[in-house]
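With one protein chain held back, the other chains of the complex are shown just where they sit.
And then chain A:
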Amino acid sequence: MLQHFDPNKDYGTPASLSEKLVTLEIDGVEVTVPEGTSVMRAAAMYDINIPKLCATDNLEAFGSCRICAVQIEGRRGTPASCTTPVDAGMKVTTQNDKLAKLRRNIMELYISDHPLDCLTCPANGDCELQNMAGAVGLREVRYGFEGNNHLHAEKDQSNPYFTFDASKCIVCSRCVRACSEVQGTFALTIDGRGFDSKVAAGQNEQFLDSECVSCGACVQACPTATLMENSVIDMGTPEHSVTTTCAYCGVGCSFKAEMKGDQLVRMVPAKDGDANHGHSCVKGRFAFGYATHKDRIKAPMIRDSIDQPWKEVSWEEAIGFAAKRLKDIQAQYGRESIGGITSSRCTNEETYLVQKLIRAAFGNNNTDTCARVCHSPTGYGLKQTLGESAGTQTFDSVMFSDCILVIGANPTDAHPVFGSLMRRRLREGASLIVTDPREIDLLSTPHLGDATHLPLRPGTNVAMVNALAHVVVTEGYEDKEFIASRCDTKAYSKWREFIIDERHAPEAVEAITGVSAEKVRAAARKFATAKNASIYYGLGVTEHSQGSTTVMGIANLALATGNIGREGVGVNPLRGQNNVQGSCDMGSFPHELPGYQHVADSVARARFEKAWGVELDDEPGLRIPNMFDAALAGEFRAMYVQGEDIAQSDPNTQHVEAALSALDCLIVQDIFLNETAKYAHVLLPGSTFLEKNGTFTNAERRINRVRKVMAPVAGKEDWEVTVDLANALGYPMSYSHPSEIMDEIASLTPSFANVSYERLEEHGSLQWPCNDAFPMGSPIMHTESFPIGDEGKAKFAVTEFVPTTERANSRFPLLLTTGRILSQYNVGAQTRRTDNQAWHDEDILELHPHDAEERGIKTGDWLGITSRAGHTVLRARVAERMQPGVVYTTFHHPGSGANVITTNNSDWATNCPEYKVTAVQVEKVSQPSQWQKNFQDNHERQYEFLRGSASSEAKAIK
């Protein structure tokens, strides 16, 4: 019998990775499986299905329910098939009278303490206990239901997304094991012994009050209705599903959108998802309610001025209005007076079309993307050193890593599903080095290896990375063979001379970073001597005035130690939004056509000119901050913004607001009236990821399909709106499906040459480069050469540490760094419109007890935060995880004004804002800032313009 892996089938225990095969006999059938496979899994692989309750194939075998008992020739008793590994020549019997009786007896005991309410149970038809009762032929319960039982156990309904009904629990421990093995949080336990055993969250707390992070792994694992989604309790079980890709972070998890008609009942992580392997986080799993939120923009709207009410119009009128304004402005102020911003939340196809619209129909290169404010230094730094603007590995690669260096990233909050995978590897014994001003949760992960925290001062990453490299080189840890064969000799020699200078020694930079030299040396040795050492970094690296330098320093460190080009190593930028990688790949930057082909490259440009039928500008266009400056100078008059909220996400809010107010025409295409839309003249309804077809590319360069599960609320997918706008401007665009856009992308982008929807359907996902050189895609890059220079050799880069000019002084003695939290996403437009608000309904300023005491501040106090850019007010949380002198907040709530205080300092190479270093002073205050008062007034006014009267939502927004 041929073995096929069916992702929808539960094989009971995890797959064995052994390459050695073992042949045995199960129920007279000869089966051949990898050594180490359980008898249960071996049987399932040949479609021999042994009843089970406590076993499921994403958890290690546990052997508690005993319902999977089998008989094995020559062995005593009835061993559990889940915990019994196969043996060559073994003869297994899975069905006979004795086993049937045993299983019925076990099931009888379970059911004697289980409510007989199948017909009204939310899991009716989707219950493994019910299925197994049927499979073992249970017909009676001889013990009755009168004795001690748990049938009246109280429900825990504290979590907004799922209910814990202890009366239905069979104490199989699947939830407990899922929480520890899959998620790595260890929030659940079995409390008590024997009959009193019960599942408990935290220290016998309500789920919401415990350490539970609501990833949904326990709900997924539960074989009964004990842990059940509230949406299923309310709506019933789904009747069909569509596999698609999550639109939250850059992990790009695959989900089955389970539907009832056109209503989404639940999102279930896909077991065959190449990025997430069946795991999820609270956002992707549960926070989809925003798609049907009452605030959705459902019709196109226009107005002449931002001080006027919106007028609801037809698509034709709105597009016509927008096109006329754009044409009139260009006629009056010139070709370069307009531009646009693509979205890292939209699909590759939509992003490609927006930049095409700008380059071909607007006739300039004034296109940029929100990657400008997050990972543009990654694009620059990795291109300079490794030759490609992308991470080198798969997520799964971390499972082969022996030492993991995390710099300026907080994966358990910002990339939770990957964070769980990393935690799994750490529990297996990989060592961990974290370079971060804050003590992040990853450091508390239980693991066998030791964790090292290098709590550096904000703004000193380059000094730290150089110090690590200095130790590698001066203590003789270089991988000389790798360097000689894979790296450019001249660049290496120059860098080596630079890095061995004593000014980079840990002792010399101790005063800069604030981290002891001894600790830095130990960390460098640990990294350099690991068999496989990997680097993961995030916005704590890029969002600095030296962000690009740090990225190059990270590449230097990986190259010097030979940690590139195989499993378990590499340079891994953790991308923030779902399609940051894709938006960069698709030519969103003003200097690059799709596939990172420079606009001045006449050969590349000619191919686009031929395909698009227009002459293209060979000069880079305006970047986002330049657009703002040009708007204030009166030279940039109109902007098309698809799916981004620059008024909230970009730094120095008051400057951004002034620039947006100066525009003659702002066209915003979004699902909500976001902060930017409050300055718009044309509001075009956007479509959520559930309402369209396309692809996203995640942080591991994986191109995943996005599939439409419901109709767009206003009738058009986002790409269709861009097509309409292009046609109205007189530039013809004609596509009947996003697959045709992808075909065009593939024809013009060498790294996407072999990508098509057909191939994506066939393979599930593809990682670029995917072309004739790499027909099946490239899970690991740079295995043999680098796409740089004539010889394909990586280039070390000299990484001078230039301190930021944003420094603390007596007036602004603290350094503010901003970041993200697990339950909210980016500007919060989506997650604030879900029950995720239960975890984080306002942005808080965290500060060290020492700084708090000095200022008489207690948790909960209102604090005025003043920087060189502005002033805002937030509540305080005194937190030991902060280092003295450093304060932290998030920017998920627009009314917080976190970016009112961030400055216009930026990365020297890319203009990525320096969000991570702002000198501030904090003091206790009693009222909101003037900006916050103005914000609230404008918020209410703009919602009034939208709806005719101020909505309750508008009043309630923070």
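Annotations for the structure displayed:
Heads up, the rule we're going with is that a residue touches a chain if its C-beta (ideal position, glycine included) is under 8 Å from a C-beta of that chain, and two chains touch if they have at least 3 such contacts; residues count from 1.
Keep in mind that, in the parts below, contacts and distances are computed from a predicted model.
For the chain that is left out, the UniProt protein name among "GntR family transcriptional regulator", "NADH-dependent formate dehydrogenase delta subunit FdsD", "hydrogenase (acceptor)" or "Copper chaperone PCu(A)C" is "NADH-dependent formate dehydrogenase delta subunit FdsD". Contact with the chain not shown here comes from a single listed residue; of A:288, A:498 or A:825, that residue is A:498.
Only one residue from A:532, A:903, A:921 or A:942 touches the chain missing from this view: A:903.
Contact with the omitted chain, checked across A:100, A:798, A:838 or A:925, is made by A:798. Considering the whole complex, the residue from A:598, A:763 or A:947 that touches the absent chain is A:598.
Here one chain is not drawn; of A:37, A:130, A:626 or A:687, the residue touching it is A:626. If you put the missing chain back, the residues of chain A touching it would be 336, 365-366, 498, 545-546, 549, 590-591, 598, 600, 619-623, 626, 629-630, 632-633, 635, 798, 800, 802, 805-806, 868-869, 903-906, 908-911.
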